[in-house]
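Shown here: the complex without one of its protein chains, the others still in place.
Going by the order they are written in, the chains are A and B; count residues from 1 in each one.
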Amino acid sequence: MSEIIVIAIQRDGELRSSSLEAITAARGVKQAGDTLSVAIVAANPQGLAGALSVEGVDEVIAVKATDEFQPDLIEAVVGALVAERKPSLIVTAHTVDAWSFAPAAAIKNGLGFATDVMALRREGADLVATRAGYAEKVLMDIDFPGKDTVLLTTRTNVFEPASGQGSAKVTEMAAPAADIATKHEGWKQPADAGGIDIPGSEFILSIGRGVADEANVEQFLELADKVGATLGCSRPIADNGWLPKARQVGQSGQLAASCRLYVAMGVSGSVQHQWGMKHVENIVAVNTDPEASIFSIARYGIVGDMFEIASELENHF
Amino acid sequence: MMTAVSDNRSLDGMCNGVALTARVLAVGDLYAALGIYSHVEPAVRSELETVILGTRRQRLIVAAAPYAPRNLLDALSLGADDGLALRLAKNTSTPASALRRLMAQCSDPRARRYLASHPNADAAILVDLSRDDAIEVQQAVAGNPATPGDVVARLAGIDDALIQRAIAASPAADAATLAKLWDLGDDWVKADIVAHPNCPATLLAIATSAPDVRLRRKLAANPMIDQSALERLLTDPDDSVRAAAVRNPAILGEEVDAMNEASARVRRLVARRPKLSADVIERLARDPDSWVRRWIARHPDMSAELLAELASSEEAEVRRGVARNSSCPAHLLVRLAADPAPWVQAGVALREDAPAEAISILLNTSDRDVLGALGRNRNTPAQRLVAIARHDDADVRRAIVFNPAAPREALVLLAADPYPLNRAMIVGHARLDDAAVADLLDDPEPQVRFSAARRLARHGNQPALKP
Partner (left out) sequence: MKILVPVKQIASLDDQFEMRDDGRDVDEDYLEKDLNEFDHFSVEEALLIKEAAGDEVEVVVAIVGDDDADDALRTALAKGADRGIRVWDDALANADGTSIARILAKLVEREKPDMVFTGAQSSDFGSATTGMALAGLLGWPHAAVVSNLEYKPGASSATLRRELEGGLEEVMTIKCPAVLSIQLGINQPRYASLRGIKQAKQKPVDELSLDDLGLDASDVAPAFNVRKMYAPQRGKAELITGSAAEQAARLAQIIKEIRGM
């Protein structure tokens, strides 16, 4: 019999859907007799309580404060919840907001702690979490011996968002005193720069040495245009003057900072190139050499000829 | 240092590379040792091996390194443990002798799959591996272009989608094998068979009138297709089929000339064809589609008049095409050197045939792409190359690496460049003297130490031992 608390997160008064994913993760390890509560800090927390009252949630803890993200405030809320309710587990989504408050909240309260958890289960009485290591090349099963309370952040887009109508009671909690050291000043939308914008591009099609000749470069500019990508390239292509340096991805070139999809064609994947793109979530590598190092960081691999794939791809757009 | 080098030169032939080897052994550096390994006497190699193969970590690094000398990889394959065997099987530099040894001693299907797709695997290895129990190994054998035709024919009988696809694309698949595969394979396999140069004529005929557009598209790409079929495909209702036909090298000029093509996609491909009539070129130069104009601007058969017309285009990419056109006359290059778009100027700056007047206009630039192009150009004045070697941007500085006429001062700057890759690459420059290269034997970057040591060993030269 213990309590599990999910810390839900809003931005500008709007609930982050990853909070519902964290509820799913928590629900999965809820045992008979456990209660599941969800805490939300907002200017109008009651207004968000309905969306959080999903199946399996017993209580929504509404903390009326501000919509501004203040790590100090959330940490004070976690501290108060630990002191008052002695939960066995606290879960929040691994969002950038959580990066700010979760480690501080964990260490201040001496909690068991792990971030970016991809799976969660019970083994007997033990809570066992799975997270990745060595740049996702391994997985680790971890536990928290001797810890009464464990705080976990759960990887986003892994757990299904919780759904199903629940019947949670709503409890108001006064915002605890906190020394607030940050002040929200505004938002800055991602730049929508015209021209060549590798750092701002969400979708990059990149070519490397495999393109072989300046005369072949134009068709990939055309392909990028057709599929809605920004064309990037590896160092040798820019060194040869075949594409502007503004398109060069990698160390000493551009960082694919906003990229969500990176299709690398004929790029071997030198350390220098990887430096600018290996963090991208969806990398597709197209290369004739199955041992090209680009495949080691790709999510999808195509062993094949970049020209053949490119001309076939055109038939789909 | 200079004295030491010239002294050593006088001893050339007697103690060739001895000082270099002694220094590499004294420092015990893995990468420098790898760099000189192939260039020293066999007796010295065993000494180097104590440096190179000293720890298991080092053996693993070497086994995975495509730049490792072949004879060293061969030596490593003797009694290799599983971890080493896997790396050697994967390493594209591993020689056939080592592959054969690994095949005999290694049962891990992952490693055997690497062996089966290895570019150095010879026919004997592939014949052996084709009888492996694991389907992944057989798939890799089927996909290896070195696999002999009789093995391919035998594998064609296996009911496996990936083996069938590999065979449909294999250069060793003959007409009989392809005919057999036609009866077994799905539509994707049939499409690849139709594109195969050895595809039997009966199957080509079926594909000519096939309702499946994939088949007609692949047929249109077959270099062995006959003219009448090709002409028919050039008027295919589907533009992807016409596009494939226009790309077919078997096509003659006239059919394309006669095309009245509605699809911009196909006209772009026409503009890329090597031989075009003057009429077609003129029509394409005034095409409403900007990509067509970009392509035709690069066409070597463009007349001076049309190039001049496109050099005044409002689109910078079209003007860039003119600047890169090998037929572009000198006076246009001078005009484009003063183009408002730096990317067009850079197109001129790359040209070794750009007139002096164009180069002198370009020297006013501060644009990175133009500077990078000037840095490669052997006609750029020496003092400007030195300035480029001092530029803030590592990518601009690196252009010096590609300039065979770069002055020594610029080369020495690159040899001390803060960006490690620039140091690694300048080591290969023919005009950089060995004394400057010897300093790089102490470089913090393994890649630089490797390149420096290899270059010195190749030159049979030897820097003085550090005190």
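One rule holds in what follows: a residue touches a chain if its C-beta (ideal position, glycine included) is under 8 Å from a C-beta of that chain, and two chains touch if they have at least 3 such contacts.
For clarity, every value in this text was computed on a predicted model and none was experimentally measured.
Screening A:G28, A:P103, A:P161 or A:P236 against the full complex identifies A:P103 as the residue touching the chain left out.
Considering A:G50, A:P161, A:P176 or A:G301, the position touching the chain not shown turns out to be A:G301 (whole complex). Touching the omitted chain from subunit A are residues 11, 69, 71-72, 75, 95-97, 99-108, 111-116, 128-129, 132-145, 147, 156, 179, 181-190, 199-200, 202-203, 227-228, 255, 257-258, 260-261, 263, 275, 279, 282, 284-286, 295-305, 308-309, 312-313, 315-317. Against the chain not shown here, subunit B presents residues 55-57, 60, 64, 83, 86-87, 90, 110, 161-162, 165, 168-169, 188-189, 191-192, 214, 218, 394, 416, 418-420, 443-444.
Throughout what follows, only the chains that are shown with their structure count from here on.
Per the touch definition, subunit B reaches subunit A in the complex via residues 90-92, 114, 117, 217, 240, 243-244, 247, 265, 268, 272, 291, 294-295, 298, 317, 321, 324, 343, 346-347, 349-350, 368-369, 372-373, 376, 393-396, 398-399, 402, 419, 421. Looking at the complex, you find that subunit A touches subunit B at residues 214-215, 218-219, 221-222, 225, 235, 238-239, 241, 244-245, 248, 251-253, 272, 289-291, 311, 314-315.
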